[in-house]
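Of the protein chains in this complex, one is absent; all others appear in place.
For subunit A:
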Amino acid sequence: MESKSPELEHPKPAFGWAARDQSGLLSPLKFSRRETAENDVAFKVLYCGICHSDLHMTKNEWGVTQYPLIPGHEIVGIVTEVGSKVEKFKVGDRVGVGCMVGSCRSCDSCHNNLENYCPKMILTYGAKNYDGTITYGGYSDTMVADEHFIVRIPDNLSLDVGAPLLCAGITVYSPLRYFGLDKPGMHVGVVGLGGLGHVAVKFAKAMGVKVTVISTSPNKKQEAVENLGADSFLVSRDQDQMQAAMGTLDGIIDTVSAVHPMPPLLALLKSHGKLVLVGAPEKPLELHAFALIAGRKIVGGSCIGGMKETQEMIDFAAKHNITADVEVIPMDYVNTAMERMLKGDVRYRFVIDVAKTLNP
């Protein structure tokens, strides 16, 4: 039996922008959303952040993309309908959805609020739902998700600048906590000053941590120090600067997803320091065993965060006035935005004004 077209799969008409092939170019697509089931929350999408993962996926750089693909996993909006068993949310609530819309809810990871590590976790877009249909993300007018995967956005956190926290925010918040790099007085490095990096600086500062931004671009220094509040800035290609900073950092959050050398970063760490990668280069990196052994250092990775921690992160951000620095764009600018993002030409996240500019 031939599978149904996106428009006919589900009962509720929906509209968004999708990539249709490996060019990654997005264009309007009519599709459909499921009925709001008893545990579901449906909401009108107001804004959606553009994450670099969206670019990787639209161009099938990871080899897992099925077209048409509607990206977007930094989604915020206003609740329009709740299922009969939903108690945490009501119509009119300000909510968000991040990178996941489902998990098995019964494995060890799920039981420990680590749905992000569940082997059956369902991504917000480009993944197979339990009913066999593909999930569609937030570059669209409406969203439906199980209430377990919905977070509440506090009133004092504006939706446009809050949206990127749903992926970028949790991606850096979770490892700062898990790897213990959140203690006042610690000195943490942030490699890469983009969507993830700039939010990492803000979270770390709010946790009382001294922050050094490590970047290949010397022209980002002023921004880093004056606007974002970083304590210092290291140009990674400057051998003298890197040498002078050796053994000064308790930890490093490395947001760079291109292949890059680890030894200079490990050298920046004090003994017992931790290098945490949140960007995932596709090729292995060279590891000199001595570098880890001589100082009992660690290299670890982290991938977003569980739902409980995502809510905790949003509440922390609201409390400490942490927002993403965004450039709000209309829907039809999205292809240009993708090109600019590829060149790092954005301070620091594009956010699509879906409600006002997504017109069928």
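We take it that a residue touches a chain if its C-beta (ideal position, glycine included) is under 8 Å from a C-beta of that chain, and two chains touch if they have at least 3 such contacts; residues count from 1.
Going forward, contacts and distances are computed from a predicted model.
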Options "Gem (nuclear organelle) associated protein 7", "Beta-adaptin-like protein", "ALDEHYDE REDUCTASE" or "Glutamyl-tRNA(Gln) amidotransferase subunit B, mitochondrial": UniProt name of the undisplayed chain | "ALDEHYDE REDUCTASE"
Hidden partner chain, touching residue among A:Ser103, A:Thr124 or A:Ser302 | A:Ser302
Thinking of the whole complex, not just what is shown, which of A:Val64, A:Ala244 or A:Leu285 touches the missing chain?
-> A:Leu285
Check the options A:Asn60, A:Ser109 or A:Ser215 and report the residue that touches the missing chain.
-> A:Ser109
In the full complex, which of A:Val64, A:Ala244 or A:Ala294 touches the chain missing from this view?
-> A:Ala294
Could I get the residues of subunit A that touch the absent chain, sorted low to high?
-> 108-109, 114, 117, 178, 262, 271-272, 277-278, 280-282, 284-303
